[in-house]
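In this view, the complex is presented without one of its protein chains, the others remaining in place.
Let's look at chain A:
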Amino acid sequence: MTQPLLEVSDLHIDFSVDKRSVNAVRGLNMTIYPGQTVAIVGESGSGKSTTAHAIIDLLPGTGKVTQGSIRYEGTDLVKLPARKRRGYRGSHIGLVPQDPLSNLNPLYKVGAQIREVLEVNNVAKGKAADARVVELLEEAGLPDAKRRAQQYPHEFSGGMRQRALIAAGLAARPKLLIADEPTSALDVTVQKQILDHLDDLTSELGVAVLLITHDLGLAAERADHLVVMYKGEVVESGPALAILQDPQHPYSKRLINAAPSLQSERVSAQERTAIRRAAQEHVSEETEVDVETPAMQIQSLTKVFKLPGKGFSKTDLIAAQQVSFDLARGTTTALVGESGSGKSTVARMVLGLETPTEGHVYFDGVDISTITSRDQQLKFRRRIQPVFQNPYASLDPMFSIYEAIEEPLVVHQVGSKTEREERVRTLLDQVSLPHTVMNRYPNELSGGQRQRVAIARALALNPEVLVLDEAVSALDVLVQDQILQLLNDLQVELGLSYLFITHDLAVVRQIADDVLVMQGGRVVEQADANSIFNNPQEPYTQKLLAAIPGRDIPLAG
């Protein structure tokens, strides 16, 4: 029988907060055999990253292993002195970190950072190291590696940076590679390429992989063995397919139900039709507007940015070209595309924050470029509101939750102080947040709660249209599912129309009626959601669909 490469038994990790200790991980057991891929799945705060950091002795702050052992090839790493443990990092256990943007030092050339790994682990020095760096970058799938090695991280795209980090993580040929959410900051198509490449590379080199992810679909697709963590404990572990098809623990079941990539399309499509019907009913019954006229009409929108070129000349960047669509009342139109596809530019033009180079945006039949008086502009602003991607950055940290939600009402001089307070309470009810959060500040809330606050803030002025720019992309699957539910409920309740912008086709099915697929500023395919998912016409749409992790895995029931 083969020896396990890594054997973690009864691992306890504590953090001390204000002199009290908090258990982050309790009694974790896990075994990784040589060449095997094991995935730890869980939401943020489940202890999955903490476990990974404990293995390489890089627990942040006050974190400490209080009990248990981490055996690497039979040696208990916990008992080793810090200096000896360092010897295992890089050369035996490699790391591919989560955010490719913040994990490369911005001040050094990419090649120099990989060379550093080679040098400190005594793999190669000097000229030989430089040559090896180029080989490693090529191996990680980076084209034109020789020139790229001489560039700085900010000259790389996200996917290229992640390839560089994979090259660095594998540079000293470790036997175990810890991949901590290696692709959650990347577009789906890039994510697929990177993971495919990582798969090939690790199986070729015989490297075992410990994959940390919140995405069950992705874990099931990539790993042989799953470990599901919840609040610091392992709730279930076993072969990936067995867990997916026959989950035992309620939490695993919830995860599977919430994963957009794994959701049954039949159910979504039916639910969607019911939601749309209810929302449109609301519009025709409760408001005076005609449900048949679209809330917004977008006609051949084009945006050209002038970029400084060589010398005094300017080059044109076509961010969006001839984009047209109607947003029907009580429905959701999704704009899908990778970064740089122009979807956010379109959203900004729809919001009136950017002037189109060509084309028109009609809101309720009125061309928004003709709205010039301040009074009319304020009225327009009330009727269309944005919700942005990053709930951490879009709320002012110095504003209490109450102030954040009240602010639009104050700006637009709506109601008296008591009426506004009443309105804030109603809004908190609508987004299912307790009234007690009113006196708290954004840093005291979780990502999902913050996004609820952002939605409440957007709803404060009773808008008709919400522009949701990657509004759920930064959230864990379970929270993402809850927010999508909330958006659907609000649509029914208030008859809202949504323009939903995302790079992730998987979530589109849960919320969208119509879909526009964008690539390089152009709309490549435009159809209703069912056609896009069941009968995609364009190769690019097919590619996006194929990139959804775990899509081909058969589920039980």
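Operating definition for what follows: a contact is a pair of C-beta atoms (placed from the backbone, for glycine too) under 8 Å apart; a residue touches a chain by one contact, two chains touch by 3 or more; residues count from 1.
We take it that contacts and distances are computed from a predicted model.
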From "Multifunctional fusion protein", "SnoaL-like domain-containing protein", "Monosaccharide ABC transporter membrane protein, CUT2 family" or "Oligopeptide transport system permease protein", the hidden chain's UniProt protein name: "Oligopeptide transport system permease protein"
Contact partner of the left-out chain, one of A:His12, A:Lys64, A:Arg86 or A:Arg132: A:Arg86
Hidden-chain contact residue, picked from the options A:Val8, A:Leu77 or A:Val117: A:Val117
Residue touching the undisplayed chain, where the options are A:Asp99, A:Asp224, A:Glu421 or A:Asp489: A:Asp99
Sole residue of A:Pro4, A:Gly141 or A:Gly169 that reaches the chain not shown, by the stated touch rule: A:Gly169
Options A:Tyr33, A:Tyr152 or A:Phe305, residue touching the unrepresented chain: A:Tyr152
Those residues of chain A which, in the complete complex, touch the missing chain: 56, 58, 60, 86-87, 89-91, 94-95, 97, 99, 102-109, 113, 116-117, 120-121, 152, 154, 165, 168-169, 171-172, 308
